[in-house]
Structure formats: C-alpha cells, structure tokens
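And then subunit A:
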Amino acid sequence: MRPLGFAILVSWLSVARPCAATPAPRADTVVVFTAASLALPFRVALDSFARRTGTVVHQENGASLELARRITDLHRVPDVIALADQEVFPQLLVPRATAWYVRFARNRMVVAYTARSTAATRMTAADWHHTLLRSDVRVGRSDPKLAPVGYRTLLLYRLAEAHYRQPGLAARLERRTPPSLLRANASELVALLQAGELDYIVDYESLARANRLRFVRLPSEIDLGDPALASWYARASVRVVRRTDATTYSGAPIVYAASVPRGAPHPAAGARFLAYLLSPAGQAVLRAQAVDALAIPRFVGDSVPAALHPSKR
Partner candidate 1 sequence: MIEVASLAAHAGAFRLHDVSFTLPRGAWGIVLGSAGAGKTTLLETIAGVRRAAAGRVSLRGADVTHVAPEARGVGIVYQQAFLFPHLSVERNVRYGAADPAHALDIARRLGAGHLLARGVRDLSGGERQMVALARALAPRPDILLLDEPFAAVDPRGRTRLRRELRALQRELSLTVLHVTHDFGEAGTLGDLAILLDGGRLVQAAAPAALFHRPASAAAAEFLGAENVYAGTATPLEPGSDDEAGTMLFRAGSLALVGLGESAAVSHAVIRGEDVTLARERRGLSSARNVLDGVVVEVVTHGALARVTLDVGEVPLVATVTAGSVSELGLLPGSRAVATIKATAVHLC
Partner candidate 2 sequence: MRGRGAHRAAATAVVVGSLILLTLLALPIVALLLRGGAAGLAQLGADRELRGALALTAQTATLATLITVALGTPLAWLLARERMPGGAVVGALLDLPLLIPHPVAGMALLLAFGRASPAGAALAQVGLAIVGSRTGIVLAMLFVAAPLYVSAAREAIARVDERYESVARTLGDSPTRAAWRVTRPLAGRGLLAAAVVMWARAVSEFGAIVILTYNPKVASVLSYDRFTGEGLDAALPVAAVLVILAVVPLLVLRSLRGTAALGEPAR
C-alpha cells in the first residue's frame, strides 16, 4: 500500500501547487549535501525536481564524514543531507543534528578497472583476489578514517578471507595499497583510475556503472550488497584508529540514507524534494543513474515531517 500512498501523495502535490491558496511570491530554494558517490545521480534528480516544481536547487558534494562535520562543526545546515553510509547518522548526527533518517538506496562493493589496467584479462569474479595480489598492479582504495567506502573495503577483505578460507588474505590485500595510493573518498579513486594511475579500485557499483568502468561482481557473501545477509556480514569487523578516538565498524549491508536536519533554512522544500526522491518517479531517476533505490524506503527515528510520512509508525 505504501507505494500507492506515495503515488497519491506525489500526484496531490503536483496538482495542488498551481491551486495553492497563497502562491509563492518567488521560487523556492532547496540546498542539498550529497555524498560523493551520489553526486551525479542526485544532480539528475534535482534537475528533474527543479523542472517539475520550479524550485531553485543548490547541491554540494563531499565525503560523507566531511558533510556531517559541516553541520556539526561549521553549523552550515542544508535542507537535505544524503550520505553513503547510514551509520554516520547515529554516529554523528542523531539526535543533535536530526531526529530521523530514511534509508532509500543500497549499493554493493565491486572491483573496478579499465581496459588499460595491467592484467585486465585475468580479472574475473572468481579470481579477483589473486589478480589484486600481483605485484605489478596498482590497487587503490579509500582512507578508512575518512570515508565509509574505506572501511567497507577492509570489511570486504575480511569477509573474503573467511569466504575463501585463506587466512591472512585480508592483511595481504590491505598491504597492496601503500599510503601513496590511498585517497580521501570514492570519487577520487575513480579519477585516478581513469587517468591511468591505478589499475584497480575497490569502490561502489553505482560509481563503476555511472562512469562506465569495467567491474567484476563479487560474491554476495562478501560484497555487502544483500540486506538478507546482514547477519553474515556482521561477523566481520574492523577497528579504525584515529588520533583521538577509535571506532569499530561491523559489516552491514550498504545502505544510503538521507534526512532533513534540524535548523534547515527551507525545511518544507527539503521535505518536498525528499518526497519526490522516494516516489516512483524519483526512484526511476535514481535507477537510471545506476543507484539501486530501495523499493520500500525505511524510516528510522521520530518526528518525521508529515509531508513524508502520512501515517505515523
């Protein structure tokens, strides 16, 4: 019934606007912070939303953690924040910056490469880890201290070690990327791969598809892509030590989450955009951009705006 409810909601919104009792004196504005891996899909979605509603849209991209810091430390609050890892919400943003968030898409880890990559012909779904271990290939991944994709890569390695029953595999894979080939977020890895500086990167499938990179699908037991395998993923954990603290991340399906934070300058417009995103129309746009939108978005927390959540949980 939910999709129907949303469909009715969206059509009501699009019909209701021209008949609004008090027409807006000028166009609405909405400011959206987007995780790097969602940058392109959200740009398309925002453009589509802007065309439909005449809202002026502003988008800022960055690493998920950096975006969260902008809100908590710099007090720059957007109308919508969309991150690559739902974990960042309970870690940094809930409850001070926001009381709720909605899981709206999922992703999986892949190994991406190009035709120019060394040993490209040897890269297969079954054999990917041997190719990565070759000493003549350059493997890039993200810094686990900064980006979710970073620690997810390490979790992938650990799951692979268990899956293929090769003790020590995770550590060897981890060592294959020296500090000089670490990067801060998922998109920078793509840039280096495209420039030929890297042969292989471990990154999100959505980015690989969006940039038309070659990639291999990894076994679902290890690619953090199947919600049904959540408990299996949870067996792997990685401890990320920063200078002043340390966090332990457990394996979990990769879920993208978004929210309208407290103190947003245009909360109503933010909620409207999010509603659009969660609607079939919005989901179609996301899927066209290789983002695996969840058929049924799930809300976490309370005080969800009425515009998004007609019936109370």
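Throughout what follows, a residue touches a chain if its C-beta (ideal position, glycine included) is under 8 Å from a C-beta of that chain, and two chains touch if they have at least 3 such contacts; residues count from 1.
Behind the choice of candidates: all candidates are chains of the complex that A comes from, given by their letters.
Note that the structure is predicted; figures quoted are calculated from it, not measured.
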> Pick the candidate touching subunit A in this complex: 1 or 2?
Replying inline: 2
> Considering the complex alone, what residue numbers of subunit A touch candidate 2?
Replying inline: 63, 65-66, 69, 72-74, 116, 143, 145-146, 178-184, 188, 191-192, 195-197, 242-245
